[in-house]
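And then chain A:
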Amino acid sequence: MTLSSAPQNPVLELRGISKAFTGVQALNGVSLNLYPGEVHTLMGQNGAGKSTLIKVLTGVYAPDHGQIVLAGQAIQPQSTLDAQNHGISTVYQEVNLCPNLSVAENIFIGRYPRKFGRIDWADMTKQATELLERMQIRIDVTLPLASYPLAIQQMVAISRSLLVSAKVLILDEPTSSLDEKEVDLLFSVLRGLREQGMAILFVTHFLDQTYAISDRITVMRNGEREGEYLAADLSRVDLVNKMVGAVVATEAAGTATRADAAAAAGQAKADGSRFQSFLRAVGLSRKGALQPMDLEIRQGELLGLAGLLGSGRTEAARLLFGADKADSGTITIEGKERSLSTPRDAIAAGIGFCSEDRKHEGAILELSVRENLILALQARMGIMRAIPLKRQQQLAEEYVKALGIKTASIETPIGSLSGGNQQKVLLARWLVTDPKLLILDEPTRGIDVRAKQEIMDYVSALCKKGMSILFISSELPEVLRVSDRIVVMRDRKTGGEYPRGALDETTVLHVIAAGDQHA
Partner candidate 1 sequence: MITAAGLPARSITSSPYFTSLITVFLLVILLAVGGAAYPGFLSLQVMFNLLIDNAFLLVIAIGMSFVILSGGIDLSVGSVLALTTMICAYMLQTWHWNPLVVIAIALAIGTLFGAAMGALIHYFKLQPFIVTLAGMFLARGLCYLISINSITIEDPFFVALSQTQLPIGDCFISPGAVIALVTLAAAIYVAHCTPFGRAIYAVGGNEQSALMMGLRVARTKVLIYAFSGFCAALAGILFSFYMLSGYGLHAQGTELDAIAAVVIGGTLLSGGYGYVAGALTGVLVLGSIQTLIAFDGTLSSWWTKIVIGGLLFIFCVVQRLMSLRTNKK
Partner candidate 2 sequence: AKPLVIGFSQVGAESEWRTANTVSIKDAAKKEGITLKFADAQQKQENQVKAIRSFIAQRVDVIAFSPVVESGWDTVLREAKRANIPVILTDRAVNVSDPSLYVSFLGSDFVEEGRRAGRWLIERQKKTPDAVLNIVELQGTVGSAPALDRKKGFEEVIAGNAKLKVIRSQTGDFTRAKGKEVMEAFLKAEGKKINVLYAHNDDMAIGAIQAIEEAGLKPGKDIIVISIDGVKGAFEAMIAGKLNVTVECNPLLGPQLMQIAKDVAAGKPVPKRVVTQEGVFPAETAAKEFPNRKY
């Protein structure tokens, strides 16, 4: 225990929580104290057990051992509802809302405003609109949730949890699909709540955010509690070391101390003219999603696509991959004009695509890691030429090792892996197909610092071998750090193209925000 003094009695205590799944001891004697009026950040690598701990705490899983004590009383929440009734409100890692219901309903379901015993729809719409406006989101709350992008869904989930008059608010990676502005918004809301004396448990992989908001940090490693620290007492490097359990180069510690390690790597190919054009899209557009845009991706180049949420990056990527049909525009690959109207066309042209929505568009949850991993390769080889099992296992083992995927075995269903590890499997799915162009849409979302660096290093190395990468990320610093060239998107069209080094964080923000083309 490194804690000097507790400000007052904890509102929530976890004592010696253990939880095992078949094949994995996810939690092993974890303890945690939550104090009122504090933001407590839970940190740890992918698969450290953060999400599991939260699920135990909120009644989704029953713990094998251990105790949950709320305001001095032992409780055993049986369900989320039960936890809510105890005053514990939660936003889970994977957005858990109903896509078919309207935004307003998603916020209010379970506690509708009533009039004469019936649901007061008008009042609900009004309240929901207001609530979201307080979070600076102005949308039509009567539309189904599914019609909004992931980020807005995430904000909806958060507003939902704010609605309960809770003593404890738990947020499992709420920021992974938010951009900086939204994160700021969220934080200001959280600060407000903190002032009102709420205890907030927060999970994130972003060190910046951790330090921006936390009072206290608990580090988890391999299902165990590594320690609990006051944020002020723990340096970034220490934090990373404690998470990883070894001494890691300082640059991994994230954005603030971002040394240009990758820059050195990229130096050799810094000169854009050396690259040959691989893919050129002209006038690519889709009604309601993307204005006509031009884009060129060169061989062996890592092209970053920056922009605000909803600026159209995902849409552009989907068009390039043939996941959606373009209304207009031509795509030329290696000098030949190609029509990419299905993903198969794109794959045949040597393109791979890691979607941002891994739950719905990536992972095939009940299938094993191995099967998920070889799926795209097998699809390209065709149905008749099955990859021999031996070869499949070999590939799977190889990539599990190379990417450090944490899984009980390659035959484990991917659904029981932690979020970050699922992401790595999906990345591997495309890597095995050895694509000429790999589109990565938010590949580092929900991935811990170390894994993030590993993945980006891996990707950079591939680039050097001649693979082109289109890299989409809401984390500006990351885009700036790894990209050879950056295209900034704004309002569903391109807002400018910049060579490496021409931009830094503030100028990019300028381009994005103010529309200043001459950065």
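With respect to how the candidates were assembled, all candidates are chains of the complex that A comes from, given by their letters.
Here, a residue touches a chain if its C-beta (ideal position, glycine included) is under 8 Å from a C-beta of that chain, and two chains touch if they have at least 3 such contacts; residues count from 1.
This is a predicted model, so every value here is computed, not measured.
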item	value
In-complex contact of chain A, chosen from 1 or 2	1
Touching residues on chain A, where the partner in the complex is candidate 1	60, 79-81, 83-84, 90, 92, 96-101, 105-106, 109-110, 112, 118-119, 136-140, 143-144, 146-149, 151-152, 155, 160, 182, 287-289, 309-310
